[in-house]
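One chain of protein is taken out of this complex; the other chains stay put.
Take a look at chain A:
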């Protein structure tokens, strides 16, 4: 199996008439990486995938696969294989014919094709199911057949366009693990498109978060969650509480911001924005629900927020407490269930504290819509 080929997007801009679907995207994907494009629907992530697969040419910029410029090279000539959102299995061909279709195109004999299809069927744990029709398989099995069909041509890069979106939750979670395993086994570059942050974070080596045609951040899933570069990333990936305010003082990567409700708060500046915040700027501070806890009496007021409880929900492994935040937004605090009966009473005024290292601040900007 190949060791994985790098994919580079250089200043890619893609326009459809007056509409700019992708704006000046620069992405370097290492060979053998599991790389995800994460963003809400309509953010241009599928358009990028189509530019890599060759179904459309970028209006500006270059797509490089393994260092080779792909301009003018059609989808059939690129070392990529695409898995469609609806899988696009051929319903009238048997499973093994589906898997070996690329070999049929290349003129391989039926015996050769059957042999390779059976090998791939064994790999995806569907040995002996080659003579069925796709319609006789379950959703997860079809999924695996689509992967086998794409892998049959020995592509250098596998492109996946939200292939798990049609599956139910349990199966989707199972397929995440399986996809990651398959990727590590075959060792080729996977480019994965999704709007589901859970999928992106669990499977990927690196994630690009996109908003309205623009890539906001490219980093590991861990860094994207902990150090979001923009308010959009902070609010799109995972749950987050936002506090608006003005910068009161800055020292290195720490800042104090003055919020409307909770006074002056100490916070960390997100790494991508260090040096870009000045005193008096509008800022947004984000604290994750799990980073908030009930404050002891002597807590430092610079890392304490007080708010009235709206209500409380029992989630099984945790309690979610919703409090009044600013601008009509609720503050959510997540408290692990360690056998407490309840955390709060409705209407009660609570003091919450956090570690300054768990609060990230950045210049104010657009949030992800719910």
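In the analysis below, contacts are C-beta pairs under 8 Å (C-beta built on N, C-alpha and C of every residue); 3 or more make two chains touch, one makes a residue touch a chain; residues count from 1.
By definition in this document, contacts and distances are computed from a predicted model.
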Quick one: the chain not pictured, UniProt calls it what, "TIGR02186 family protein", "ATP synthase epsilon chain", "Anti-sigma regulatory factor" or "Spermidine/putrescine transport system permease protein"? "Spermidine/putrescine transport system permease protein"
Only one of A:26, A:76 or A:311 touches the unshown chain, namely A:76
Using the definition of touch stated at the top, determine which of A:53, A:194 or A:259 touches the missing chain. A:53
Option touching the unshown chain, where A:93, A:123 or A:294 are the choices: A:93
Residues from chain A at the interface with the omitted partner, ascending: 53, 55, 74-77, 80-82, 84-86, 88, 90-93, 101-102, 104-106, 149, 153
